[in-house]
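Missing here: one protein chain of the complex. Every other protein chain is in place.
For subunit A:
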Amino acid sequence: MPRDTLTGSRIRERRIAQEMKQADLARAAGISASYLNLIEHNKRRIGGKLLLDLAEALGVEPTHLSEGAGAALIAGLREAASDLPESGAELDRTDEFAGRFPGWAAVLVATRARVTQLERSVEVLSDRMTHDPNLAASLHEMLSTVTAIRSAASILAEPGEIDPDWQARFHRNIYEDSARLAETARGLVTYLEADNAQATETGTPQEEMDSALEKAAHHVPELETELQAGEAVSAALARLGRGLSSSARALLRGWLERYAQDAAALPMAVLREALGRAGPDPLALSGLTGAEPVRVMRRLAAMPPEVLPDPVGLAICDGSGVLSYRKPLPDFPMPRFGAACPLWPLYKALNRPHVYLAGDLVQLGRSGTAIRAEAQALPVGPLVANAEPLYEAHMLVRPAPGHGADKAPQEVGLTCRVCPRDACPGRREPSILSSR
């Protein structure tokens, strides 16, 4: 059915949705109910003043009645139908469906797009499991080592005497294999947690943005200039957002706009000068520049090596603990998927809003390098009377200065999944490195 003959159907849908009687609408438009009935069943074409009168009576834009569903929506429905040819979808009535139920049609198209995206993610992950040579080799080595340990242990556990030479040999084999297993497991975990570009192919908008920022080393020269912020953001978005999905670009735009505000409030030249006096200490830099500490943290994370030779790391999370920004350090990785260690000061800051937390940490299973972590949670969005504010927490990490440390660094993990500490009140799930 051609699209321009569906105006009547849309009028009928709108009227019924508003629980208006046909006679009432006809009266409001100055026509008879029987004539409106013919219009509603697409047996009379309408336009001009009558269309305007009906639209006014229904309280909608005339184009909503006359133009119907967009071509993209109809194309999306046709694609959804082609995915399931056996479903018997009435392709000849696609236009009518989209015109009469545009909301449901949009839901169907969006659901189909989501399914397609998820299928692609599954495909990429399955493909990685099957074809990633590093992963396959590591898994093979791990399982081979486990097999060797199991075989030797089972021989030693059998009842009866074993020749002392064989016994010693199997003991030695188990010892060597267990050391190798630990090394392989550690390597595998590092590989899986590594910031490799392939992981971005799984396609969540956050991952896409993380990857784009990582490629840019978290620094955006366009936003460090005197250009109008809007133009500079658009220029940076065009460069960094190339190839990203629309959702990822929306996230990136938000991040760039904040960057531009930060750069305007605390220009690089000012920060460089302050760094020369105070070093990368957010609180001290805040005192020198007048910028609030969390803004200083974001600016430090965005500094190029010529301004800050030793890079800092930064994690930002919302009130639910989900990381919305991650810039890890080699000695302080941050999880790409799932939640981080609940012992991080980032999360403690959410429990103590406004309080500036600082202390040294060491991430278990890493090199043992002490890391200075500073965190603060502040409200986001405008204050609303009698409403609880929402909080966002920042945590800056940098190599611990090494002097004045009067207590041992606090031990934290990366994620429960790869944390070797069994007895931890924060544990959410068993660790693959557990000794139990």
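Here are a few things to note about the model shown:
The rule is simple: a contact is a pair of C-beta atoms (placed from the backbone, for glycine too) under 8 Å apart; a residue touches a chain by one contact, two chains touch by 3 or more; residues count from 1.
Note that in this section contacts and distances are computed from a predicted model.
Only one chain is not pictured, and the protein name UniProt records for it, out of "Xanthine dehydrogenase family protein subunit M", "Copper resistance protein B", "Response regulator" or "NADH-quinone oxidoreductase subunit M", is "Response regulator". From the set A:21, A:140 or A:272, the residue in touch with the chain omitted from the display is A:140, counting the whole complex. Remark: the omitted chain is touched by one listed residue; of A:81, A:106, A:155 or A:284 this is A:155. Interface note: of A:13, A:40, A:96 or A:177, the residue touching the hidden chain in the full complex is A:177.
Within subunit A, the residues in touch with the undisplayed chain are 136-137, 139-140, 142-152, 154-155, 166, 169-170, 173, 176-177.
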